[in-house]
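Every protein chain but one is kept in place in this view of the complex.
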Amino acid sequence: MSKRKPYTRELPSDWWMKQLFYTKYMIREGSSVFITLYSLILAWGVLRLSQGEVAFNGWMASLQNPLMIILHLIALALALYHTITWFSLAPKAVDLWIKGKRLDDKVIISGHYATFIIATILCLLIITL
Amino acid sequence: MSENKEKTYIRSHEPVFWGLFGAGGMLTAFLTPVMILITGLLIPLGIIDKGNFNYQTLHNFATTWFGAAVILVLVALPLWHTLHRIFHALHDLGVKRGRDWQMVFCYGFAFAVSVFVFTLLLQMF
Partner (left out) sequence: MSKPVETGQIIDIDILRYRPEEDKKPFTQTFEVPYTEDMSILEALQHIKDHLDSTISFRWSCRMAICGSCGLMVNGVPKLGCKAFLRDYYPKKISLEPLANFPIERDLVVVMDDFIKKLEEIKPYIIPEKTGDKKCLSEGPHKQTPEQMAKYKQFSMCINCGLCYAACPQYGLDNKFTGPAALALLARYNRDSRDFGEAQRMKIVNQEEGVWGCTFVGYCSVVCPKGVDPAAAIQLLKVESSKDYLIGMFKPE
């Protein structure tokens, strides 16, 4: 008779806390919670915008609340983390071949960062000018 | 697989959500940091002047087709990215019960907010 009795280990639900790589993955995924909140704040802003100047200025004033500032600071940090991880993984979905060679990952990543910097500066200019 | 019968394969509809997730993720990666910086920190803290981020300019912008489209995309598209991630993160965290309802809730939420913003923008015209 067979003595086989394979033992199956369950993946614990805190698997993502036991290894730094997985923890970073969860932070990446978790960044979406704060980005969701930010989008909701903006959606609220659109509502206030549609209700007239007083309402809109009220919304603008509410953004000065210290709690709001802290929330935005966290959201900014996580959004930047999303940007960094997004750019670092971007080359994996690109299948560009030039003269029999795959386009170098570094080229793709630097292209993303260059665009990011230009877009950031442009946005700042559009608002302030 | 000894018999020559082909297995039946069920096509997933994930490409629809993955497409929106990718588009939203792209937008979020490039623009969300500077957006948070401007609307959430620089202006409220008075570091930069309100500039064009005032009621009149924004209202004028929102009442053009182009402006309304830009606002809709900037506000709503990231949600299709984030709720996709939240939906999958629930699975990662081992929340096994009612995956169908989790799906309805997550994508339904992104959809509802998109419609909400869309209607507001229409109203303003």
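For the reader, a short list of remarks on this structure follows.
Each chain carries a letter (A and B) given by its place in the written order, and its residues are counted from 1.
The definition used in the following text is that a contact is a pair of C-beta atoms (placed from the backbone, for glycine too) under 8 Å apart; a residue touches a chain by one contact, two chains touch by 3 or more.
None of these values were measured; they are calculated from a predicted model.
Although one chain is not drawn, the whole complex shows that of A:V54, A:I70 or A:L89 it is A:L89 that touches it. Residue-level contact of subunit B with the missing chain is found at 1, 9-16, 18-19, 88, 91-92, 94. The omitted chain makes contact with subunit A at the following residues, 3-9, 11, 15-16, 18-19, 21-22, 25, 29, 89, 91-93, 95, 97, 100-102.
Note that in this section only the chains that are shown with their structure count from here on.
Note on chain placement: the centre of subunit A and the centre of subunit B lie 12 Å apart, centres being C-alpha means. For subunit B in complex with subunit A, the touching residues are 25-26, 28-41, 43-45, 48-53, 55-56, 58-59, 62, 71, 74-76, 78-79, 81-83, 85-86, 88-89, 92-94, 113, 116-117, 120-121, 123-124. In the complex of the two chains, the subunit A residues touching subunit B come out as 13, 16, 26, 29-30, 32-33, 35-36, 38-43, 45-47, 49-50, 53, 56-57, 60, 63-64, 68-69, 71-73, 75-76, 79-80, 82-83, 86-87, 112, 115-116, 119-120, 123-124, 126-129.
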